[in-house]
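Inspection log for the structure reproduced underneath, given as structure tokens.
Of the protein chains in this complex, one is absent; all others appear in place.
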Amino acid sequence: MAERSETYEHVMTPEAIDGFVRDHFPAAHGFSRTLRVGEGRCRIRLQEPGEMHLRPGNTVSGPTLMTLADTAAYFCILSLIGPVALTVTTNLHIDFFRKPELGRIEAEARMLKLGKRLAVTAVELFADDVLVANASVTYSIPPPEHRGG
Amino acid sequence: MAERSETYEHVMTPEAIDGFVRDHFPAAHGFSRTLRVGEGRCRIRLQEPGEMHLRPGNTVSGPTLMTLADTAAYFCILSLIGPVALTVTTNLHIDFFRKPELGRIEAEARMLKLGKRLAVTAVELFADDVLVANASVTYSIPPPEHRGG
Amino acid sequence: MAERSETYEHVMTPEAIDGFVRDHFPAAHGFSRTLRVGEGRCRIRLQEPGEMHLRPGNTVSGPTLMTLADTAAYFCILSLIGPVALTVTTNLHIDFFRKPELGRIEAEARMLKLGKRLAVTAVELFADDVLVANASVTYSIPPPEHRGG
Partner (left out) sequence: MAERSETYEHVMTPEAIDGFVRDHFPAAHGFSRTLRVGEGRCRIRLQEPGEMHLRPGNTVSGPTLMTLADTAAYFCILSLIGPVALTVTTNLHIDFFRKPELGRIEAEARMLKLGKRLAVTAVELFADDVLVANASVTYSIPPPEHRGG
């Protein structure tokens, strides 16, 4: 099946990503921890889900999974283009197909196309290694002169 | 253009919806306030957005808008079928196209098709009456024998 | 509800759009006829659906509706920015919720946000004036120096 795939060079480590979030998005700090980046992918884990992330029956809420998908996509981009705070989501699609029991909730974003202006990612969401949802997340990347740092 | 449209009968008031959420989803209580329901629509407003709903530059975060869209769709369904806690999102698509400045952040869900098993809604999101994002949200409705109350 | 909405000025008539397609996309010519444009909207009708657009039971196929949605979005953009052949779809989402009986099959695209690089539209699809599907279609607009004409 050997598809030709792009080779991606990551410029931020998981620690650098989490540090960048702590410094620039204090409100988001603590939501997730970045587990690893590499080969165009970034995997993160939901940190200590709070009461607001849960639903009756101890399942993880849909909005929590959406936020995790959006976060994984953003971190995947950051890891490849460096710390660009002004990158914004342009569209997100998510299919939910299994009830995510509370446990290890993780998201893995995979870069499909890193263009000059748009970055398209596919994100899989897992609860204890079982696939529970699948997302597509596109971000708009500001032109270099507006990137700030 | 007079399209034929369905006539919907709402069985829950805004107050009943907010009360149901307070009783069954305490973690979600206080996130939004339901402004009105009618003609197959439900409009809600983000309540006192907290620090975690904001981004640098005082804009409202993407996940906050997604959560608001998902919530408006759910309440629209509740208003039409009555209090069914186990209804779950099966898919959500959202396009973001304007930066939502902090202000009156509202979402209006419109029922497109209320089937026996799936409910499809279109949701528009506004910041101070300016359209900032557009979503499609589909919920799965449990069969009557599993609805609980 | 009086939302503030943008005022759009259309620069192509239905006849000009259909003529542009005939000249530049001969393969697509005859697929649809443009009924009207105005107020940020464009409405088109499926022309003489051929055997390949149908499914057993004389319903219109999903791909035919997707193509019609994509076409209506494109024409809506054309009507607002003028004849730009190189505009391309970046993403499309569609929910199907009623079986479209063969009859007057129409799509109406509404411009949600016409930016410099992206145009976001909402498209409703009708069979004999009954809403059968709902789509979101985003196009990428080439920068002015690459537009050709």
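We call the chains A, B and C, going by the order they appear; numbering starts again at 1 in every chain.
Definition applied: a residue touches a chain if its C-beta (ideal position, glycine included) is under 8 Å from a C-beta of that chain, and two chains touch if they have at least 3 such contacts.
What you see is a predicted model, and the numbers here were worked out from it, not measured in a lab.
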Q. Of the residues in chain C, which ones touch the absent chain?
A. 24-28, 50-56, 61-63, 66-67, 70-71, 85, 88-97, 99
Q) Which positions on chain A touch the chain that was left off? A) 1-5, 93, 95, 97-98, 108, 112-113, 115, 118, 120, 122, 126, 129-131, 134, 136, 138
(Q) List every residue of chain B that touches the chain not included in the displayed model. (A) 90-91, 93, 117-118, 136, 138, 140
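We adopt the following convention: only the chains that are shown with their structure count from here on.
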Q) Is the contact between chain A and chain B built from the same residue numbers on each copy (over half shared) or from different ones (under half shared)? A) same
Q. Which one of the chains is closest to the middle, using the mean of its C-alpha atoms?
A. B
Q.
Between chain A and chain C, what distance separates the C-alpha centroids? Give it in angstrom.
A. 32
Q | Residue list for chain C, restricted to those that touch at least two other chains | A | 93, 118, 136, 138
